[in-house]
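For this depiction, one protein chain was excluded, whereas all remaining protein chains were kept in their positions.
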Amino acid sequence: MATTFDARPAAPPLLDRLSAPKAVLILVALMWVPLTLYVMAGRNLGVLQPYILLPAIPATLILYVLAVRAWRESWTAVIGATLVFFWLLMAVSAPYLPLLDPNKPIAPFVLPFSHGKVGDTFFWLGTDFKGRDMLSRTVWGCQRVIVWGVTATVVAYVVGTLFGLIAGYLSGWWDELITFFGNVLLSFPVMVLFIVVLNYLGPSGFNIVIAVTFASAPAIMRIVRGLTLDIKSRDYVFAAQTRGERPFYIMIFELLPNVRGPIIVDACLRLGYTTVAITTLTFLGLGLQPPDPDWGLMIKEAAKTAMLFRFSYMLIIPALSVSTLILGFNLMADGLREISLRD
Amino acid sequence: MNEATNEPLSAAPVSTSVPVLECRDLSISYFTRAGEIPAVVDFNLKVHAGEAVGIVGESGCGKSTVALAIMQYMGKNGRIMAGELKFMGRDMRAMGEAELQGLRGSKIAMVYQEPMASLNPAMRIKDQLMEVPLHHEKVGEKEAFERALAMLADVKLPDPRRIMEAFPHQISGGQQQRVVIAMALLSNPALLLLDEPTTALDVTVEAGIVDLIREIASRFNTGMIYISHNLGLIRETCDRITVMYSGEAVEDGTVGEVFNAMRHPYTQGLFRSIPLPGADKNARPLIPIRGQLPLPHQRPHGCNFGPRCDHFKPACDAGPIPMRQVPSQPDHRSRCIRFEQIDWNAPPAHADTGEPIPLGPRVLEVDGLKKYYEIANRSLLAMIRGTAVKTVKANEKLDFDAHEAETVAIVGESGCGKSTFAKVLMGLETATEGRAVLGNRDIAATPVQSRKPQVVGHLQMVFQNPFDTLNPSHTVGSQIARVIRKFDVEQDREKVKDRVMQLLDMVKLPRDFYLRRPRQLSGGQKQRVGIARAFAGNPRVVVADEPVSALDVSVQAAVTQLLMEIQRTNRTTLLFISHDLSLVRYLADKVIVMYLGHLVEQGTTDEVFAPPYHPYTEALLSAVPVADTSVEKRRIVLEGDIPSAVNPPPGCPFQTRCQRKIGRICETEYPPLRTFGEGHRILCHIAPEELEAMPPVFTTAEERAAE
Amino acid sequence: MAILILRRLVQMALIIVVASFLLFLIFDTDAFKKKTAIAELGGFGVSSLSEADYQKWLDEKGLNVPFYQRYGKWLGDVATGDLGRSYEKSTAVGPLLLDRLKNTGILAFWVFALMIPLSLVTGVLAGMREGSAQDRTLSFIAVFTTSIPEIATAILLTVIFALGLGWLPAKSAMIGGFNWRQLVLPVLTLVIYDFGYVARMTRASMAEVMTSQYIRTAVLKGLPFRHVIVKHALRNALIAPFTIIVLQLNWLLSGVVVVEVFFEYDGFGKLLLEAALFGDIYVVQACTLVAVVIAVLSQIISDVGYTILNPRIRFA
Partner (left out) sequence: MSKNDRQHPLVEKMREQLADGRCGRREFLRNVTLLGVAAPAAYAMAGSILGKSLVPAALAQEGAKKGGTLRVAMQVQKMDDPATYSWIQMSNQTRHVAEYLTLTDAENITHPLLAESWEPNDDLTEWTFKLRQGVKWHNGDDFVADHVKWNVERWLDPALGSSNAGLSTFSAMVEDSDDTKKMIDGAVEVVDPHTIVFKLSKPVLSVPEDLYNYPTMILHPSFKPPFSDNPVGTGAYTLAELQVGQVCKLKRATQTTDGKPFTYWGDEPYLDEIHYYHFDADNQLTAFASGDVDTIYEFSIEQLPLAEALPGQVLEVRTAQTLCCRMQVDKPPFDDLRVRQAIVKACDNAAMPALVFQGRGDIGENHHVAPVHPEYYQLPKLERDVEGAKKLLEEAGKAGLEVTIDIGNTDGPWHQAVAEIMRDQLKDAGIRLNINVMPASKYWEIWTQTPFGGTAWTHRPLGTQVLSLAYRTGGAWNESHYDNPKFNEALDKAEAEVDVEKRRELMQPVEKILQDDAVMVQPIWRPVFTIINDTVQDYVAHPTEVHQFNKVWLSA
């Protein structure tokens, strides 16, 4: 009766081997490290710059295949992953795609799917008010959003998780103190916090990381604290306590691996929020700075030139791009939650 | 399944009247991503008015599925695939939603396992009760209220008017279950389904509910289906029994027939794996059923029980096994093709009866141990009154000792302080007062961090919940290895691994479990790993906190046996915390009975299980459901619920529920500790002579004959 | 209950003291003060901003007083209702803030008036039958709308309704006085973004309640489905969304910034951003103060509401 269960042809063993946690970690590193270096270090990479992203392309593709394979049971997750990986692929392969220079003015106000007045360049997505190719800017634009968004989220998670574990596990004064400061930060509306922090530190990618950490870490701390309080009363934690393990060992080896699951789902959602935040901050002039292309910046720049239906493509293209990326993150989170609930 | 292989049911004796419920060849499947999962196959059942039918089986056997199928409430992925389901002769499968609505709650009612979860937390009890008559009989508000109130009185709830106005969380678990039962009875149903109605309750509370159920059966002439994993409960409540295994009924018949002359190896296995009140560990060891329950999509060909059966022969896996009638017992049927060939009276093949082992020197001495907690009351009133901090006496003056290789059982219901005591012993809490001497060190006031690794290693614990006991993120091997290194048994990588392998051997797990993660293990296997982990540091004392209570009966036996075996070989002292008196009687050398943090009785197992009893011990013993038809017990049902430890009664802690309360002295004065014989002590005001004059709770057939 | 509110209020006071102290600390740095001076004296004025001029400016603004004294004074002033003066706008902060808060209040009122029924109905309908086509459709709509950042929603709505169809004005500066047509797009933007979140939470809560055993009890009591939903499920399922909706007040204070800036709507968010960019210390302080008070008040409301709605806590 249940034979259909295993009727699916066996997956190639290579993919199985690549699905091992270690292999996935290596692949993620192969994709992520070059991309981060490329965006953060940029020119300082020197001669490496043109080549550094090359290994990231296959890594991204393989990771996509693995993700689809692992999450095939949830359509939501697969669609989400497809959107996210599409932009990841764009981010890592932007330097190698046959695109025009995203910062070079060619012919302003060329509508999508048409040639400019001069020359015979065909513009798929038109050009902006400075005559820069929208397609190229859109593709390049995802690099910074993704890199800074993910970095900021990861840093926020490290900080939030650490404090959450301490507050939840050690309780007492630690808990009181951390929770109070968490509450202080949480009672600032996020945008107020962003504005104050970024205005104080000045707008830049690194400062966005700090601002996001300030804004997100308390919430993460709360979640982790809650999870920790729950897990803390599990017998295996008692077992560790009864064999006299130090609190640090218990936090890192007994608690941390078990709060991981719910956190990953939350992290996907928060990636979405962070992307929104970065785009919004950039739009408000507090985030990433010109000249390099960025979606928020494209919106900001176009907001005053494209207030005419004919030119609205300048606004709609970056707006849709950022929406698809965030939709990807959210669908992934939904899908992962669905999967985790089924198990 | 082949219908022709079934015995015609016309052979059934009893009444010619239409049964309240009749299931014929019922097959139920669930549909999941993995495809169709047959949950119940080929199931037959008849319930007549006033008759109580028990369905017994271990978790996953499909007994609850049957109940929900009868209610036609299968969720969106469950479906009845074949068979007939007739209620009062009407085909329920053909009924529409509206018709079903009319039946549910009115003609068929159900009582659930967890009363707290089954009641709507946001509605008052009265609203939940009144709904039933309001909807089914369209009576007025006033009449509905009156009927609900009367029914609450009928289910023996004290102060029904108060309860009517209460929200579910404001009444105790036992009261909640009575409310649920009242709700089920309100429309005078023809059929009452009880799905493990007492599993979530304490034993003494359970006894009350069981009493109530029996009374209902006789009073309301309701047909009842009683679903339980506990054979003892079935015996006490039912007329007929159906034993289920892996989605099939494997045996059915009257309680007498099945209990005394079972004709299916699984039924026999079940009986052999539960401790009976008369038996002790050395005389009649538990015999576990080997192997595991197969998952629904991994069921073997032929007899589902085949792979675990001691009487397995090649013919057993040839094809589907039909239900067959046991000759000369028209109402008794078995799904075994070999029941005629099997010698049902032969003693179990591998029943190794062990010698009692001699006790060694004293290892642990607990002397006047007290543990008080302070809890803050944050209500404004308390703050004004200056009673913001309340003291909870979790353990009040515990005195006992334990010797090498001895098993000391600590018995009591929830809130009795046994877990707090374990925590103090383990060093997770420190004692408020008193001593606990391990070897020659007082550890009562030393938290675990301050204890020497050897001391910590000498005192280890086996935990209750198999799903919690292992860290799901680490492999089995690494979790055991950590203990070995931590207690400095071995440090060398290879040696540590060898030691882990030895431990896996010791708990009878395959060595390749080393690399497994806990989620790939069954509950019993996890408990085995938990035991291996506890014994990894060569402990002198192991505290086992209800180590088997969450396991299925057949697995319980195996784990219990294993624990005792290891204890014997290592001459470890075992502190066995449990509420299950039959199990305690079976394995303990010494018993300590606790109630609300007080030690009310202690003595050797024989002393405690025979008169003189502490009234609480007496009630506890009486509450134990006994699956042995030859044993007769005195029924003592305690009133009310266990008081909260935050608000203990004055005088004797047990006085609020005591069936032998002698007067005001019980309410005002703390009772004296009376000593009988060498070490048998009872905390009670009742005069020693009266206590000694108590009749025993259990009498076996032989004893009765002897009288 | 009283003690809960009291504790919360004490906590709020503490948070405000700490938060404003931090802000003062930040704004007291020399770099920041100089920036404010430059912003205030204007672009070309910088050339003449000698150290002496700067000191003079500090003097004039009373900024050369040690900062703890200023902080003490500010706390005292706030306690008496004086929120200081805006550097940029040279007016008292109090009335200015009040006016802007009124505008944001109007915005928030309509956002809530639309969002609450919409999201609750959607969430309940979706969560009522988990996994059904109805659920999947509504859930997807909810995810989709929350995934579009407000700025993108604002753009799309403007492009369609203002630039394309010309039905509504593109900006909401309200310079000719209050005009409801100018309110439509900002309100819609916020509603579309926020409704999905609340709907998802409601759905989750509803779905959880629908799988609970007491719903099974209710169904097996033979109650009609409608009755089960209305009497048994909703009461429990709406407890969580209630607190979430109240907490949206806090979120809204963030959400309005970008919407108000994009639509040029003169509200709290725009004021805050302008003040922050200008370095208008007292305005930022006052805005933060208001934001924190609103955040903590909404927390208190949600706590109290939760307690009132949930008999398990109320009668514990």
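Note that the chains take the letters A, B and C in the order they are written out, and that residue 1 is the start of every chain.
The rule is simple: a contact is a pair of C-beta atoms (placed from the backbone, for glycine too) under 8 Å apart; a residue touches a chain by one contact, two chains touch by 3 or more.
Keep in mind that this is a model prediction, so the values were computed, not measured.
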{"item": "Chains in view touching the one left out", "value": "A, C"}
{"item": "Among A:95, A:108, A:226 or A:262, residue touching the chain not depicted", "value": "A:108"}
{"item": "Selected residue (touches chain absent from view) among A:237, A:306 or A:336", "value": "A:306"}
{"item": "Absent chain, residues of chain C that touch it", "value": "34-35, 38-39, 41-48, 53, 56, 86, 88-91, 162, 169-171, 173, 175-176, 264, 266, 271, 274, 277-278"}
{"item": "Sites on chain A contacted by the missing partner chain, in the whole complex", "value": "103-105, 108-109, 129-130, 202-203, 285, 289-291, 301, 303-308, 310-311"}
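Basically, only the chains that are shown with their structure count from here on.
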{"item": "Overall pattern in which the protein chains touch one another (line/ring/star/complete/other)", "value": "complete"}
{"item": "Nearest-to-centre chain - CA centroid comparison", "value": "B"}
{"item": "Centre distance in Å when chain A and chain B are each reduced to the mean of their C-alpha atoms", "value": "49"}
{"item": "Distance between chain centroids, defined by C-alpha means - chain A, chain C (Å)", "value": "25"}
{"item": "Separation of mean Cα positions, chain C and chain B [Å, integer]", "value": "52"}
{"item": "Of all residues in chain A, the ones touching two or more other chains", "value": "none"}
{"item": "For chain B, residues that touch 2 or more chains besides their own", "value": "none"}
{"item": "Residue ranges of chain A in contact with chain C within the complex", "value": "180, 183-184, 186-192, 195-196, 199-200, 272, 275-276, 279-280, 283-286, 296, 299, 303, 307-309, 312, 315-316, 319-320, 322-323, 326-327, 329-331, 334"}
{"item": "Touch list for chain C against partner chain A, complex", "value": "11-12, 14-15, 18-19, 22-23, 26, 29, 32, 139, 143-144, 146-152, 155-156, 158-159, 163-164, 170, 250-251, 253-255, 257-258, 261-262, 269, 272-273, 276-277, 279, 284, 287-288, 291-292, 295-296, 299"}
{"item": "Of chain B, residues touching chain A in the complex", "value": "33-38, 296-298, 426-428, 448-449, 451, 453, 456-457, 459-461, 463-465, 468-474, 479, 483, 486-487, 530, 533, 537"}
